[in-house]
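Only one protein chain is missing; all other protein chains are in place.
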Amino acid sequence: MKAAVVVFPGSNRERDIALALQRASYTRPVYVWHGETELPAGTDLVVLPGGFSHGDYLRCGAMAALSPIMDAVKAHAARGGYVLGVCNGFQILAEARLVPGVLMRNASLRFVCRDVHLKVEATDTAFTGGFKPGQVVRVPVAHAEGNYFTDDETLNRIEGEGQVAFRYCDADGAVTEAASPNGSARNIAGVFNAGRNVLGMMPHPENMTEDVVGGTDGAILFDSLAKALA
Amino acid sequence: MKARVHVTLKYGVLDPQGKAIAGALGSLGFSGVEDVRQGKYLELELAETDADKAREQVKAMCEKLLANTVIENYAIELV
Partner (left out) sequence: MTKITPEIVAEHGLAPDEYARVLEIMGREPSITELGIFSVMWSEHCSYKSSRLHLKKLPTTGPQVICGPGENAGVVDIGDGLAAVFKMESHNHPSYIEPYQGAATGVGGILRDVFTMGARPIAILDPLRFGSPEHPKMRHLVSGVVAGIGGYGNCMGIPNVGGECTFHAAFDGNILVNAMTVGIAQQDKIFYSAAAGVGNPVVYVGSKTGRDGIHGATMASAEFDEKSEEKRPTVQVGDPFVEKLLLEACLELMAGDAIVAIQDMGAAGLTSSSVEMASKGGVGIELIMDDVPQRETGMTAYEMMLSESQERMLMVLKPGREDQARAIFEKWGLAFAVIGKVTDTGHLVLKHKGEVVGDIPVGPLTDQSPLYDRPWERTPKRAVIDAATVKGSDDLGATLETLLGTPDLCSKRWIVEQYDHLVGGDTIVRPGGDAAVVRVRDTATKGLAMTTDCTPRYCLADPVEGGKQAVVETYRNITAVGGLPLAITDCMNFGNPQRPNIMGQFVGAIEGMAEACLALDYPVVSGNVSLYNETMGTGVQPTPAIGGVGLLEDYTRSASIRFKAAAETILLVGETAGWLGASIYLREIAGSEDGAPPPVDLAAEKRNGDFVRGLIRHGEVVTCHDVADGGLLVAVAEMALAGGIGATLSTPETEVPPHAFWFGEDQGRYLMAVPPDRVEAILDQAKAADVPVTVIGTTGGAAISVDGRHKVSMSALREAHEGWLPRYMAS
(Lines give C-alpha, C1' and ligand atoms only; values in the text may rest on other atoms or scores of the structure.)
Protein backbone atom coordinates (compact mmCIF):
# COMPACT_ATOMS: atom_id res chain seq x y z
CA MET A 1 0.00 0.00 0.00
CA LYS A 2 1.42 3.32 -1.04
CA ALA A 3 0.00 6.00 1.22
CA ALA A 4 0.43 9.77 1.10
CA VAL A 5 -0.34 11.83 4.21
CA VAL A 6 -1.11 15.45 3.36
CA VAL A 7 0.33 17.99 5.81
CA PHE A 8 -1.51 21.30 6.09
CA PRO A 9 -0.29 24.23 8.16
CA GLY A 10 -1.76 23.30 11.55
CA SER A 11 -2.03 19.54 11.02
CA ASN A 12 -1.02 17.77 14.21
CA ARG A 13 -1.91 14.09 13.95
CA GLU A 14 -0.02 13.39 10.73
CA ARG A 15 2.64 11.41 12.56
CA ASP A 16 0.08 9.43 14.57
CA ILE A 17 -1.68 8.24 11.44
CA ALA A 18 1.54 7.65 9.51
CA LEU A 19 2.72 5.33 12.28
CA ALA A 20 -0.60 3.47 12.30
CA LEU A 21 -0.35 2.97 8.53
CA GLN A 22 3.23 1.85 8.85
CA ARG A 23 2.39 -0.69 11.56
CA ALA A 24 -0.34 -2.14 9.34
CA SER A 25 1.45 -2.14 6.00
CA TYR A 26 5.16 -2.25 6.89
CA THR A 27 5.54 0.65 4.46
CA ARG A 28 6.35 4.17 5.48
CA PRO A 29 3.81 6.67 4.08
CA VAL A 30 5.03 9.77 2.28
CA TYR A 31 4.25 13.22 3.70
CA VAL A 32 2.98 15.68 1.08
CA TRP A 33 2.93 19.42 1.81
CA HIS A 34 -0.43 21.06 1.07
CA GLY A 35 1.19 23.51 -1.33
CA GLU A 36 2.14 20.71 -3.76
CA THR A 37 -0.01 20.21 -6.80
CA GLU A 38 0.64 16.53 -7.46
CA LEU A 39 0.49 13.35 -5.45
CA PRO A 40 3.46 10.97 -5.59
CA ALA A 41 3.15 8.60 -8.55
CA GLY A 42 1.37 5.37 -7.70
CA THR A 43 -0.38 6.64 -4.58
CA ASP A 44 -3.08 4.17 -3.48
CA LEU A 45 -4.35 5.99 -0.44
CA VAL A 46 -4.44 9.69 0.41
CA VAL A 47 -4.83 10.57 4.07
CA LEU A 48 -5.98 13.95 5.39
CA PRO A 49 -4.91 13.88 9.04
CA GLY A 50 -6.31 15.48 12.17
CA GLY A 51 -5.32 18.88 13.48
CA PHE A 52 -6.32 22.49 13.15
CA SER A 53 -5.51 23.33 9.55
CA HIS A 54 -5.22 27.11 9.21
CA GLY A 55 -6.09 27.36 12.89
CA ASP A 56 -9.69 26.25 12.21
CA TYR A 57 -10.28 29.89 11.41
CA LEU A 58 -13.35 30.90 9.37
CA ARG A 59 -14.73 27.30 9.37
CA CYS A 60 -12.91 24.08 10.17
CA GLY A 61 -11.38 22.73 7.01
CA ALA A 62 -12.63 25.56 4.76
CA MET A 63 -9.26 27.00 3.80
CA ALA A 64 -7.53 23.63 3.62
CA ALA A 65 -10.23 22.45 1.20
CA LEU A 66 -8.91 25.10 -1.21
CA SER A 67 -5.23 24.16 -0.82
CA PRO A 68 -3.32 23.54 -4.06
CA ILE A 69 -3.03 19.79 -3.35
CA MET A 70 -6.79 19.37 -3.12
CA ASP A 71 -7.29 19.38 -6.90
CA ALA A 72 -5.02 16.36 -7.09
CA VAL A 73 -6.87 14.72 -4.20
CA LYS A 74 -10.20 15.28 -5.97
CA ALA A 75 -8.83 13.84 -9.20
CA HIS A 76 -7.48 10.85 -7.29
CA ALA A 77 -10.91 10.25 -5.74
CA ALA A 78 -12.66 10.68 -9.07
CA ARG A 79 -10.42 7.97 -10.51
CA GLY A 80 -11.58 5.64 -7.75
CA GLY A 81 -8.45 6.15 -5.63
CA TYR A 82 -8.87 5.84 -1.86
CA VAL A 83 -9.04 8.85 0.44
CA LEU A 84 -9.31 8.79 4.24
CA GLY A 85 -10.03 11.94 6.23
CA VAL A 86 -9.91 11.76 10.02
CA CYS A 87 -11.23 14.52 12.28
CA ASN A 88 -9.97 17.73 10.67
CA GLY A 89 -9.44 15.58 7.58
CA PHE A 90 -13.16 14.73 7.63
CA GLN A 91 -13.98 18.43 7.98
CA ILE A 92 -11.78 19.16 4.95
CA LEU A 93 -13.45 16.39 2.92
CA ALA A 94 -16.85 17.80 3.81
CA GLU A 95 -15.84 21.35 2.87
CA ALA A 96 -14.41 20.01 -0.40
CA ARG A 97 -17.75 18.19 -0.95
CA LEU A 98 -15.97 14.87 -1.32
CA VAL A 99 -18.33 13.36 1.26
CA PRO A 100 -21.91 14.44 2.02
CA GLY A 101 -22.83 16.66 4.96
CA VAL A 102 -21.07 19.16 7.21
CA LEU A 103 -19.51 19.12 10.68
CA MET A 104 -20.93 21.67 13.07
CA ARG A 105 -20.09 22.75 16.59
CA ASN A 106 -20.57 19.98 19.18
CA ALA A 107 -23.97 20.18 20.85
CA SER A 108 -22.19 20.68 24.21
CA LEU A 109 -20.27 23.61 22.65
CA ARG A 110 -17.15 22.12 24.20
CA PHE A 111 -14.14 20.29 22.86
CA VAL A 112 -14.43 16.62 23.78
CA CYS A 113 -11.58 14.12 24.14
CA ARG A 114 -12.55 10.66 25.35
CA ASP A 115 -13.03 7.10 24.25
CA VAL A 116 -16.30 6.39 22.45
CA HIS A 117 -17.88 3.21 21.14
CA LEU A 118 -18.66 2.85 17.47
CA LYS A 119 -20.94 0.45 15.70
CA VAL A 120 -19.54 -0.64 12.36
CA GLU A 121 -22.29 -0.20 9.79
CA ALA A 122 -20.61 -1.36 6.58
CA THR A 123 -17.98 -4.07 6.28
CA ASP A 124 -17.86 -4.49 2.52
CA THR A 125 -15.41 -1.66 1.85
CA ALA A 126 -11.65 -1.36 1.64
CA PHE A 127 -11.63 0.62 4.89
CA THR A 128 -13.78 -1.69 6.97
CA GLY A 129 -13.29 -5.19 5.52
CA GLY A 130 -11.63 -6.47 8.68
CA PHE A 131 -14.50 -5.58 11.02
CA LYS A 132 -17.33 -7.99 11.74
CA PRO A 133 -20.80 -6.76 10.73
CA GLY A 134 -22.29 -4.76 13.59
CA GLN A 135 -19.07 -4.98 15.59
CA VAL A 136 -18.74 -2.52 18.46
CA VAL A 137 -15.28 -1.00 18.80
CA ARG A 138 -13.70 1.52 21.17
CA VAL A 139 -11.61 4.45 19.87
CA PRO A 140 -11.12 8.04 21.05
CA VAL A 141 -12.56 11.29 19.73
CA ALA A 142 -10.91 14.70 20.14
CA HIS A 143 -12.79 17.56 18.52
CA ALA A 144 -14.95 20.63 19.02
CA GLU A 145 -16.75 20.45 15.67
CA GLY A 146 -17.87 16.92 14.96
CA ASN A 147 -21.62 17.36 15.00
CA TYR A 148 -22.59 15.75 11.71
CA PHE A 149 -25.42 17.52 9.94
CA THR A 150 -27.26 17.22 6.67
CA ASP A 151 -30.91 17.31 5.62
CA ASP A 152 -33.25 14.37 6.14
CA GLU A 153 -33.41 13.56 2.48
CA THR A 154 -29.64 13.19 2.28
CA LEU A 155 -29.60 11.22 5.53
CA ASN A 156 -32.17 8.79 4.16
CA ARG A 157 -30.26 8.46 0.94
CA ILE A 158 -26.85 7.80 2.48
CA GLU A 159 -28.36 5.33 4.91
CA GLY A 160 -30.11 3.56 2.04
CA GLU A 161 -27.00 3.35 -0.04
CA GLY A 162 -24.69 2.02 2.65
CA GLN A 163 -22.71 5.25 2.98
CA VAL A 164 -22.80 5.34 6.78
CA ALA A 165 -19.56 3.79 8.00
CA PHE A 166 -19.80 4.16 11.80
CA ARG A 167 -22.31 5.31 14.38
CA TYR A 168 -21.72 6.30 17.99
CA CYS A 169 -23.18 3.74 20.37
CA ASP A 170 -22.83 2.61 23.97
CA ALA A 171 -20.61 -0.26 25.11
CA ASP A 172 -23.42 -2.71 24.34
CA GLY A 173 -23.96 -1.40 20.84
CA ALA A 174 -27.14 0.58 21.50
CA VAL A 175 -27.28 3.68 19.31
CA THR A 176 -28.59 6.25 21.78
CA GLU A 177 -28.42 10.01 22.01
CA ALA A 178 -26.43 9.74 25.23
CA ALA A 179 -23.77 7.68 23.46
CA SER A 180 -22.98 10.48 21.01
CA PRO A 181 -20.22 12.86 22.09
CA ASN A 182 -21.34 15.66 19.79
CA GLY A 183 -25.01 15.52 18.83
CA SER A 184 -24.48 14.14 15.32
CA ALA A 185 -27.51 13.46 13.17
CA ARG A 186 -28.50 9.82 13.59
CA ASN A 187 -25.30 9.30 15.60
CA ILE A 188 -23.21 9.29 12.44
CA ALA A 189 -19.48 9.17 13.16
CA GLY A 190 -18.18 8.39 9.68
CA VAL A 191 -19.51 8.53 6.11
CA PHE A 192 -18.45 7.34 2.68
CA ASN A 193 -18.91 9.04 -0.66
CA ALA A 194 -21.21 7.36 -3.14
CA GLY A 195 -18.37 5.24 -4.54
CA ARG A 196 -17.26 4.26 -1.02
CA ASN A 197 -13.65 4.97 -1.93
CA VAL A 198 -13.63 8.11 0.24
CA LEU A 199 -14.19 7.88 4.01
CA GLY A 200 -14.50 10.76 6.45
CA MET A 201 -14.70 10.02 10.18
CA MET A 202 -14.38 12.05 13.37
CA PRO A 203 -12.92 9.40 15.75
CA HIS A 204 -9.22 8.66 15.80
CA PRO A 205 -8.50 4.99 15.05
CA GLU A 206 -4.82 5.94 14.80
CA ASN A 207 -4.69 6.60 18.54
CA MET A 208 -5.94 3.12 19.44
CA THR A 209 -3.56 0.72 17.71
CA GLU A 210 -1.45 -0.59 20.62
CA ASP A 211 -2.35 -2.28 23.89
CA VAL A 212 0.03 -0.02 25.75
CA VAL A 213 -2.05 3.07 24.91
CA GLY A 214 -5.34 1.39 25.76
CA GLY A 215 -6.41 -0.89 22.94
CA THR A 216 -6.09 -2.08 19.36
CA ASP A 217 -9.57 -1.65 17.91
CA GLY A 218 -8.38 1.19 15.71
CA ALA A 219 -5.77 -1.02 14.07
CA ILE A 220 -8.52 -3.02 12.34
CA LEU A 221 -9.18 -0.12 9.98
CA PHE A 222 -5.54 0.19 8.95
CA ASP A 223 -5.16 -3.58 8.65
CA SER A 224 -8.24 -3.64 6.41
CA LEU A 225 -6.73 -1.00 4.14
CA ALA A 226 -3.36 -2.72 4.06
CA LYS A 227 -5.03 -5.96 3.02
CA ALA A 228 -7.33 -4.40 0.44
CA LEU A 229 -4.59 -2.29 -1.13
CA ALA A 230 -1.75 -4.81 -0.87
CA MET B 1 -14.26 50.71 -0.87
CA LYS B 2 -15.34 48.60 2.04
CA ALA B 3 -17.51 45.51 1.94
CA ARG B 4 -19.36 44.21 4.97
CA VAL B 5 -20.32 40.57 4.82
CA HIS B 6 -22.74 38.88 7.17
CA VAL B 7 -22.67 35.09 7.19
CA THR B 8 -25.56 33.38 8.94
CA LEU B 9 -26.81 29.84 9.30
CA LYS B 10 -29.73 28.95 7.06
CA TYR B 11 -33.04 28.50 8.83
CA GLY B 12 -33.59 24.87 9.65
CA VAL B 13 -29.91 24.28 10.35
CA LEU B 14 -29.32 23.53 14.01
CA ASP B 15 -27.48 26.37 15.74
CA PRO B 16 -26.21 25.11 19.11
CA GLN B 17 -24.42 28.36 19.85
CA GLY B 18 -27.50 30.44 19.14
CA LYS B 19 -29.51 28.15 21.36
CA ALA B 20 -26.99 28.50 24.19
CA ILE B 21 -26.98 32.28 23.85
CA ALA B 22 -30.78 32.36 23.98
CA GLY B 23 -30.68 30.23 27.11
CA ALA B 24 -28.09 32.47 28.74
CA LEU B 25 -30.12 35.59 27.96
CA GLY B 26 -33.15 33.97 29.55
CA SER B 27 -31.25 33.08 32.69
CA LEU B 28 -29.94 36.65 32.92
CA GLY B 29 -33.52 37.83 33.06
CA PHE B 30 -33.93 39.10 29.49
CA SER B 31 -37.32 37.68 28.78
CA GLY B 32 -39.04 37.71 25.43
CA VAL B 33 -36.07 36.61 23.33
CA GLU B 34 -37.75 33.99 21.20
CA ASP B 35 -34.79 32.86 19.13
CA VAL B 36 -31.13 33.67 18.59
CA ARG B 37 -29.15 32.85 15.48
CA GLN B 38 -25.47 33.62 15.58
CA GLY B 39 -23.23 34.24 12.63
CA LYS B 40 -20.08 35.92 11.38
CA TYR B 41 -19.33 39.45 10.34
CA LEU B 42 -16.41 40.28 8.05
CA GLU B 43 -15.06 43.63 6.87
CA LEU B 44 -13.14 43.61 3.60
CA GLU B 45 -11.08 46.58 2.47
CA LEU B 46 -11.24 46.54 -1.37
CA ALA B 47 -9.13 48.30 -3.97
CA GLU B 48 -12.04 48.18 -6.44
CA THR B 49 -13.98 51.45 -6.71
CA ASP B 50 -16.81 50.30 -8.99
CA ALA B 51 -19.65 49.08 -6.81
CA ASP B 52 -21.03 46.53 -9.26
CA LYS B 53 -17.64 44.99 -9.85
CA ALA B 54 -16.92 44.99 -6.12
CA ARG B 55 -20.19 43.22 -5.41
CA GLU B 56 -19.39 40.58 -8.01
CA GLN B 57 -15.95 40.02 -6.50
CA VAL B 58 -17.25 39.69 -2.96
CA LYS B 59 -20.03 37.38 -4.13
CA ALA B 60 -17.43 35.08 -5.65
CA MET B 61 -15.44 35.16 -2.42
CA CYS B 62 -18.52 34.20 -0.44
CA GLU B 63 -19.40 31.34 -2.77
CA LYS B 64 -15.88 30.00 -2.78
CA LEU B 65 -14.66 30.50 0.79
CA LEU B 66 -16.38 32.90 3.14
CA ALA B 67 -19.64 30.97 3.44
CA ASN B 68 -20.42 27.29 3.27
CA THR B 69 -23.52 27.57 1.15
CA VAL B 70 -24.68 24.12 2.17
CA ILE B 71 -25.61 25.51 5.57
CA GLU B 72 -24.97 29.26 5.43
CA ASN B 73 -26.46 32.34 3.81
CA TYR B 74 -24.55 35.54 3.21
CA ALA B 75 -25.41 39.18 2.73
CA ILE B 76 -23.13 41.82 1.23
CA GLU B 77 -23.21 45.50 2.02
CA LEU B 78 -20.91 48.00 0.30
CA VAL B 79 -19.94 51.28 1.97
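Each chain gets a letter, A and B, in the order it is written, and its residues are counted from 1.
In this text, contacts are C-beta pairs under 8 Å (C-beta built on N, C-alpha and C of every residue); 3 or more make two chains touch, one makes a residue touch a chain.
As the structure is a computational prediction, the values presented were derived from the model and not from experiment.
Chemist: Can you list the shown chains that the absent chain is in touch with?
Modeler: Visible chains that the missing one touches: A.
Chemist: Using the touch definition up top, pick the residue from A:105, A:119, A:167 or A:204 that touches the left-out chain.
Modeler: A:204
Chemist: Based on the whole complex, identify which of A:30, A:66, A:142 or A:175 touches the chain you can't see.
Modeler: A:142
Chemist: So which of A:55, A:68, A:133 or A:195 would be touching the chain we can't see?
Modeler: For the chain that is not drawn, the touching residue is A:55.
Chemist: Among A:10, A:129 or A:162, single out the residue that touches the unshown chain.
Modeler: Missing-chain contact among the listed residues: A:10.
Chemist: Mind listing the chain A residues that contact the chain we can't see here?
Modeler: 9-10, 12-13, 15-16, 19-20, 50-52, 54-57, 110-114, 140, 142, 144, 204, 206-207, 209-210, 212-214
Simple rule for what comes next: only the chains that are shown with their structure count from here on.
Chemist: Distance-wise, how many Å sit between the C-alpha centres of chain A and chain B, to the nearest whole number?
Modeler: 29
Chemist: Which residues of chain A touch chain B once you look at their complex with the stated criterion?
Modeler: Result: residues 58-59, 62-63, 66, 95, 102, 104-107, 109, 147, 149-151, 183 of chain A touch chain B.
Chemist: Give every residue of chain B touching chain A within the complex, in rising order.
Modeler: 12-14, 16-17, 20, 40, 64-66, 68, 70-71
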